[in-house]
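Removed: one protein chain of the complex. Kept in place: all other protein chains.
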Amino acid sequence: MNNNYISSDAIIGKNVEIGYNCIIEPNVVIGDNTYIDSNTIIRSGTTIGENSFIGSNSIIGEYLMDFCIDRKKHEHFLNIGRNALIRSGSIIYTDSKIGDNFQTGHRVTIREKTRIGDHVSIGTLNDLQGYCTVGSYVRTHSNVHIAQKTIIDNFVWLFPYVVFTNDPTPPSDELIGSHVHSFAIIATGVTVLPAIDIGQDALVAAGSVVTKNVDSYSVVAGNPAQYKKDVRTLKNKITGKSIYPWRNSFKKYMPWEESDFDTWYSSIDFDEKKYYMIDKLM
Amino acid sequence: MNNNYISSDAIIGKNVEIGYNCIIEPNVVIGDNTYIDSNTIIRSGTTIGENSFIGSNSIIGEYLMDFCIDRKKHEHFLNIGRNALIRSGSIIYTDSKIGDNFQTGHRVTIREKTRIGDHVSIGTLNDLQGYCTVGSYVRTHSNVHIAQKTIIDNFVWLFPYVVFTNDPTPPSDELIGSHVHSFAIIATGVTVLPAIDIGQDALVAAGSVVTKNVDSYSVVAGNPAQYKKDVRTLKNKITGKSIYPWRNSFKKYMPWEESDFDTWYSSIDFDEKKYYMIDKLM
Partner (left out) sequence: MNNNYISSDAIIGKNVEIGYNCIIEPNVVIGDNTYIDSNTIIRSGTTIGENSFIGSNSIIGEYLMDFCIDRKKHEHFLNIGRNALIRSGSIIYTDSKIGDNFQTGHRVTIREKTRIGDHVSIGTLNDLQGYCTVGSYVRTHSNVHIAQKTIIDNFVWLFPYVVFTNDPTPPSDELIGSHVHSFAIIATGVTVLPAIDIGQDALVAAGSVVTKNVDSYSVVAGNPAQYKKDVRTLKNKITGKSIYPWRNSFKKYMPWEESDFDTWYSSIDFDEKKYYMIDKLM
């Protein structure tokens, strides 16, 4: 039917809908109530959680180099949690682990050895180069490029065309990723040099080239990026209210969406704070 | 035939050619003499004008979030005019309206609530985020990113990797788009901050970060972009002739292609000048 190829050993949940021309390889598990749209390929070793939506023309569990060389199936696994919404044209490699409530724009590329937490949204045309870590409640806008060995903590915002690098002496094999701490915001069109530490609640202004570490709560701007002010001094021009730390003024998509940050923070226990790396909030 | 799925209620014009593995959903109208290349999906509610060419692997009338949530067809419409040339790999959402003689490069993304005039060319890998307006005779090169609420007037040129933003205090929901006026030129690799007004015939030099309004006829450059000179003082290094306003020296793709700007301008009536917002040319 529909000219799909569905392996007889694939485990398909209840109420799963599968579009036209889909290819579901052996050793795939698809959770209940999931939707696989037309022309999509799900490769061996992939598990997709229940209640997910996989857009058209996607490749989920894409081959690693070993298959391209010997054309033999190797044992690799991709795990995507529940409630995923992966938009059309995306390519996600095998050998990665992605949490629940994952969402992407179109044509994202996520390579192997990527770890992604829960409630993460990755924008259109993002390019995660693998061997990197993205925390929970991270949101990236379009065309963010995350170099290998980059670490993004929880509650971080990356705006369009933020590009991370990892090679201090190109070309080399001595790659050193950058590390972005919780609640930091990197605005549009920023290039981050290798091995940079961007502190908690820092704000990197649009168009900056970050060549040295950024302290917590600092606003930096320019090429090279230089310290401008404390982020807590920024006021909304209309209301006159403080804007940052943004967790006090913005709640969409966040676990404190139904109340406010402080209420949520005081409602969770130490282990959960630790899990989100906000047990020692400055 | 060809394993296509073509809804029995789709209205297919005369001499329409449809490639392999195409999916044409219900409630689609395809004009005469149009070509739908292989692997392309045309979703419900889409109308494509006559004499158009839709490249392979495209998704025209892509789902909005509502479908991803409840998997039910909602009433949305995408209207693409006559003589469209949409290159392979493009994704155009439903709930937009695009004029005649529309052309794209490969893998463009155009989201919902986008209004595009006539004779517009959108480059490869452009990302129009929706809720934006693009005039007529606008030409964008590769990887242009147009944030929600951006307004681009007629006869504007956007070169590769021009990126518009819309959030003055990220993250927030108080988005304010920028506005680019007629005949302005934004060169390669420019980032435009939110709520910026770029005047008629202004020229933003490559690599600039635009942090404040740009007056008509101004050349700005740098990070942050600063005023350099009046665009009318720029001469072609070889011929010594004035280059700008470019409408006097360049005519390709333009309605004055067969004559020159002044001849064309004096040949059209006030209403047409008003339509193109050039009734009050400075």
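Worth pointing out:
The chains carry the letters A and B, assigned in the order they are written, with residues numbered from 1 in each.
To be clear about the criterion, a residue touches a chain if its C-beta (ideal position, glycine included) is under 8 Å from a C-beta of that chain, and two chains touch if they have at least 3 such contacts.
Predicted model only: the values in this text are computed from it and were never measured.
Residue in contact with the omitted chain (choice from B:T46, B:N101, B:Q129 or B:N143): B:N143. Contact with the chain that does not appear here is found for just one residue of B:H106, B:H119 or B:K149, B:H106. Touching the chain that is not shown, out of A:I12, A:V29 or A:I91: A:I91 (per the contact rule at the top).
Among A:S7, A:N27, A:N79 or A:N223, only A:N223 touches the chain left out of the display. Here one chain is not drawn; of A:I30, A:I86 or A:L193, the residue touching it is A:L193.
Where chain B meets the missing chain, the touching residues are 2-3, 17, 19-21, 35, 38-39, 53, 55-57, 85, 88-89, 105-107, 124-125, 139, 142-143, 157, 159-161, 185, 187-189, 206-207, 222-223, 234, 236-237, 243, 246, 249-250, 252. Panel shows chain A; residues 3, 5, 21, 23, 39, 41, 57, 59, 62-63, 68, 71, 89, 91, 107, 109, 125, 127, 129, 143, 145, 147, 161, 163, 165, 167-173, 191, 193, 209, 223-224 of it touch the chain omitted from the view.
By our rule, only the chains that are shown with their structure count from here on.
Centre-to-centre separation of chain A and chain B, using mean CA positions: 29 Å.
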